[in-house]
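What you see is part of a larger complex, with each chain still in position.
Order as written gives the chain letters A and B; numbering starts at 1 within each chain.
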């Protein structure tokens, strides 16, 4: 589980609502109709902007922002260096026997392409294409939260203008002025909440997760090509460790 | 029909106007002159920004946001793998006899170029150029809705300023103050509506549709080049399936 997402969103809500609850004025800030207008409006506009299947995917995409098992890059590097040593000693075909021990499907596919005797250009081509299309799918998920982050405040503002107009038309009743304007402002607040406590954090998180995943896939591709070209395993390690921060490196530089 | 576009725009309008209608104050929010100013102003500025023929095209482009027959990518992949098997068994020229069974015009053109004995560079060159120019035409449509999305609120705001000036000049008549300001704000509301319930959703939808269409065209081009180079049909499938999400793949990885 990505504790940062859960904790971050929880604390962000707590920072805004904590003082309100402490002052016992929470009911001033809860208006079911206003919530409905802003959230339904923003989600509907997002639906109009994407396709039904994008919308359905959004839920499984969102899981990536909450649940991810951390990947141990050092272990991947170690196992690729092992594969490299094996390939150097016994030839690339020997990796066929190792397939069962590779659990990352991306690495499996790349090694399989190598074992099948494909040229390095083909391996690079296919796997880089795989990465490009993965990035594209990730971008769609991220851009849907960006849409929500933009529609949220927009529908909040539109609803506030609706409320202001109603209030201004009833200006002869000054007793209601304050309450009317307060109610109008609540949708602005909800719009900001949807954007800054939910949609922008999730959009940024999805982008961050995508970068981390793509970095690892690029590293694996780099590694398979290095093995395929018969690099000295030490060189393979050097190449792969450029993908991780210096403190995680085991190589001698 | 793209149900998401229709449903999304309908719900977005409902979210904003539903409560108004329920409260029976709809007439406060309908002002024919204000609608005219904002919508005519924004469309006129868009017309000035583009050409007459862009403007005429806009209607047929807009259809893409409402009507699209979904494309079955798996079926395209299957049929390309079939072509690949045929080409491998009987030679690339044998595809001439298959031309009648290809209904996608883009695939037809690419296969024709291959059958005509063109070099792969020529095929890639011509078809990639075709895609680039398609993207360019799509971008023009999208950018026109972007223009509307920016001119809408701008003309709404300008009209609000016009209304505020009229109201301020008549400040000695406080009875009208509220109504004057309410009227002034209505154009801001219309501008936001044009942008957030119509133009931005359509712009985003057109961009999304363009990406989906271009992805398929790139996949087809990739496939024809793979067939042309004599790839094993299994490799062709591997290459093509990088263009679709893992759950839609039939290949063994």
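The rule is short, and it goes like this: contacts are C-beta pairs under 8 Å (C-beta built on N, C-alpha and C of every residue); 3 or more make two chains touch, one makes a residue touch a chain.
In this text, all values refer to a predicted model and were calculated from it rather than measured experimentally.
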Problem set entry | Per this structure file, total copies of the shared sequence (2 shown) | 5
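In this text, only the chains that are shown with their structure count from here on.
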Problem set entry | Inter-centroid spacing, chain B versus chain A (mean Cα positions, whole Å) | 24
Exercise. What does chain A use to touch chain B in their complex?
Worked result: 33, 36-37, 40-41, 43-52, 54-55, 105, 108-109, 112-113, 116, 118, 122, 125-127, 129-130, 133, 136-137, 140, 147, 150-151, 154-155, 157-159, 161-162, 164-166, 168-172
Exercise. Across the complex, what residues on chain B touch chain A?
Worked result: 2-5, 7-12, 14-16, 19-20, 25, 28-29, 175, 177-179, 181-182, 185-186, 188-189, 192-193, 195-197, 200-202, 204-205, 208, 211-212, 215, 222, 235, 238-239, 242-246, 253
